[in-house]
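Removed: one protein chain of the complex. Kept in place: all other protein chains.
Labels A, B and C are assigned to the chains in the order they are written; within every chain, residues are numbered from 1.
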Amino acid sequence: MALDVAALRAQFPLLARTVHGRRLVYLDSAATAQKPLAVLDAMDRYYRETNANVHRGVYTLAEEATAAFEAGRARTARFIGAADPHELVFTRNATEAINLVARTWGAANLGSGDVVVLTEMEHHANIVPWQMLAAERGIEIRWVPIDGSYRLDLTDLDTLLDGARLFSFTAMSNVLGTTNDVPALAAAARRAGAAVLVDACQSVAHEPTDVSGWDADFVAFSGHKMVGPTGIGGLWGRREVLEAMPPFLGGGEMIRDVRKEGFTTNDVPWKFEAGTPAIAEAVGLGAAVEWLDGVGMAEIAAHEARLTEYALGALADRFGDGITIYGPATAEGRGSAISFLFRDIHAHDISQVLDEDAVCVRAGHHCAKPLMRVLGVPATTRASLAMFNDTDDVDALVAALAKAQAFFAL
Amino acid sequence: MALDVAALRAQFPLLARTVHGRRLVYLDSAATAQKPLAVLDAMDRYYRETNANVHRGVYTLAEEATAAFEAGRARTARFIGAADPHELVFTRNATEAINLVARTWGAANLGSGDVVVLTEMEHHANIVPWQMLAAERGIEIRWVPIDGSYRLDLTDLDTLLDGARLFSFTAMSNVLGTTNDVPALAAAARRAGAAVLVDACQSVAHEPTDVSGWDADFVAFSGHKMVGPTGIGGLWGRREVLEAMPPFLGGGEMIRDVRKEGFTTNDVPWKFEAGTPAIAEAVGLGAAVEWLDGVGMAEIAAHEARLTEYALGALADRFGDGITIYGPATAEGRGSAISFLFRDIHAHDISQVLDEDAVCVRAGHHCAKPLMRVLGVPATTRASLAMFNDTDDVDALVAALAKAQAFFAL
Amino acid sequence: MPGLEDLYREIILDHYRAPRNRGELPAPPATRVEGFNPLCGDEVVLYLEVGPDGTVTDVRTAGQGCSISQASTSMMSAAIKGRSVDEARRLIRAFKALMSIHESKLEGGDATAATEEALEGVRLGDLEALQGVVKFPVRIKCATLAWNTLAQGLDEATGA
Partner (left out) sequence: MPGLEDLYREIILDHYRAPRNRGELPAPPATRVEGFNPLCGDEVVLYLEVGPDGTVTDVRTAGQGCSISQASTSMMSAAIKGRSVDEARRLIRAFKALMSIHESKLEGGDATAATEEALEGVRLGDLEALQGVVKFPVRIKCATLAWNTLAQGLDEATGA
């Protein structure tokens, strides 16, 4: 069933605003998503009616706050297909989720010479934590290359995985749009005896997620990219893996007992949640996934695929060789992030000119500098689509690009 | 000038709610504060009008979002008396702020046998991170004891500080209410050559804060305790100290450049803020400190001192020896957190009975188990006051305690 | 709306005021085990003596906590003394099932058919007085602390 895009748009207050007197054309959902009213209302209501610290108070308000917070966890866990809500640790964002794994599982399992395999299409969030371990502990990082069609080149995968302790890869590239075959990559890692971390930051807002079907050990994601609030993200982990891990940050909530001589840790997931958590944000994230499920992730994926197909066609038709798209050429096996070089115009300048028409696109390295170096470009322009975008938005992009071409007289 | 408490109350939507049909008497502000409308509106407006990812986009919306986020930082920095907004690092909460210091400054400066001095009245947030370093690196922890009037016993302070690398202490105890003389303690640490971390989590919402006058290296606090949102806190650090520290978490935003071979770090404070930050929360925190300054921190402190005096008197008058207050007996040199044992009734049972009258108090160890062991009690009941409380609230507490006494027939 | 009388039944207050089986046993031969509620600080210490025939021949309890955790500890000690380890384990399952429907609600889990099953055919007796606790989800952990600690103690005592 096709989405009623107009009805969806109406639920996003921000889309009603104008920039330079023009209707906003938001094509930067891969950077952060806009929020439907249901999410804003859930958080506002939490603060107006329920706010109290969680897990600590006996009084009614505290009990309600705890229930609301944990319901946000359970709802989110269900959304990603987790069997058990206690396998979901709340973090600030996907970045913290991956760092948590590096600092706890990594500290317990990775030593000098141990190998972590990444791919060339990773976001800095899934590179720098491992480089920090490389500098501190001498682990080795190996890179799965990309091929000419902007997909992972799996030719030497088994060799790369040979002897590896961890394979950490993105489910969907935030630059190329490429989706990776998570179960197949996880299976290859398993054969090599490596643990598996999936960076689902992009995929989770754009297609159905079922962590139970992935055979991964860890899955990381951010609330703000899935129509949820800033300040919250998640790390899903297999229960026995989480239980075996040392704690991350120390403080209240994560302890069982503290004496002057030392402390013992709480059960998972609270063991990894030191201090007062992002309570209103957990409530907001719960509302966000509720909203996404209401629209239907399969329907969202289908709508975005159609629109991506339309956009790829429209850009090629209008600009031909003038545009170079860095990513799969059809909507098959890719998400809706479309990165490109346009003429010789630098991405910043394009984005600046597009802004005159209220067309919001990202320009830069998209926190994937190693990938940019592989691609041989300093920066790209990226348009990324969401469930509320339509062909008008794509047409506005094409028209604004034509203006940029004229402006720079190239 | 006395506060117009009724007018203040009217600004807190949650205070209008009832529990069990009764007017809410919120006496748990030390756990988390309620939020005035101005804060909720600022966040809601951010999401409705400005939301975009920060520091990355060229388009108008992204520029506005970045300006709003950094304005939240600047406003908060001004509130705590920081000379430079870039000395303020956003964290999730005070707990993360202290862990950040332990993991970065600590990693660079603390090795086997190095001494960190804490006090017996610390919150777990300022204990466990150091115990983790003790377990990993063999640092030694020393404890400044408390005396019979529930204040720090400074008799042996110089001996305890002798050879110490860091003195980390709370500005105000969340259990005893005791305020510590921060400049004096910092000066003693300086004489011994130790760095200084101040846990200002409680004090910052209850009295004026001027970090520049403290001669500290680090100051930690949480947004949710100062009428701000959950999901955000702050670490203030002296610029040259922050600059010398290695990074904390790795990912986007905190880098200058990333190559396959390694990365270089961004300037402070962004160097310590990996990934998409808590943007709406920074906006909300800015609105919170704006609101606090509007009311006036000196006026808030004076109001709370008067009310604390009233409460201490009312409890003693009504219950005499039946109540034992763990904390300074007068409002002099203390905040508004009042912890007590009442008859032989366990704190949980008191809180439960008080809840029937919609009186919200905390029961338990208040994340200060080492202190509880020093006090020789498993748990206390804690009532804590804020700017919107009045004598009616205190009277409601006294009346509800009398009911509890009757209920348990003790 | 649940009232205080749902929580504080007379029999609970009785066990709270006059706890059964308070004290210690020399360990070894007895098994000593501690339980903590990390969020409120309640502590339970159990001493278990299990005979060669698998009977819980003696129980003693120590520790500190609220009326609910103390009463639950006391009632638990009375309920298992003289029973076989298997019966005690069945009782643990049944008691936790009684509590779990609501506990899992608080923590976002789902109540399952397994819960109903665990309750079938087990006579809880006085312990049913604790059922009122489920209306106060935060207090459920107070009631279950002794039982979780017992489970651990039985495992240790029987080398499971």
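Going forward, contacts are C-beta pairs under 8 Å (C-beta built on N, C-alpha and C of every residue); 3 or more make two chains touch, one makes a residue touch a chain.
Everything quoted here is computed from the prediction, not taken from an experiment.
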> Among the chains included here, which ones are touched by the excluded chain in the whole complex?
Replying inline: A, B
> Just one of B:Thr91, B:Thr104, B:Thr179 or B:Asn266 touches the chain that is missing; which is it?
Replying inline: B:Asn266
> Considering the whole complex, which of A:Val283, A:Ala379 or A:Ala396 touches the chain not shown?
Replying inline: A:Ala379
> For the full complex, which residue in B:Ala38, B:Ala71, B:Ala187 or B:Ala301 touches the chain that was left out?
Replying inline: B:Ala71
>> From the list A:Asn109, A:Thr324 or A:Gln352, pick the residue that touches the absent chain.
In response: A:Gln352
> Can you list where subunit A touches the absent chain?
Replying inline: 20, 346-349, 352-353, 356, 363-365, 369, 372, 378-379, 407-408
>> Touching residues of subunit B against the unshown chain: what are they?
In response: 55-58, 62-63, 66-67, 70-71, 73-75, 77, 84-86, 255-257, 264, 266, 270
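In the analysis below, only the chains that are shown with their structure count from here on.
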>> Quick check: which two chains are joined by the most contacting C-beta pairs?
In response: A-B
> Taking each chain's centre as the mean of its CA atoms, which one is farthest from the centre of subunit C?
Replying inline: A
>> How many angstrom lie between the centres of subunit A and subunit B, each centre taken as the mean Cα position?
In response: 31
>> Rounded to a whole Å, what is the gap between the Cα centroids of subunit B and subunit C?
In response: 36
> What are the residues of subunit B that contact at least two other chains?
Replying inline: 20, 348, 352, 363-364, 369
> Which subunit C residues reach two or more other chains?
Replying inline: 39-40, 136, 139
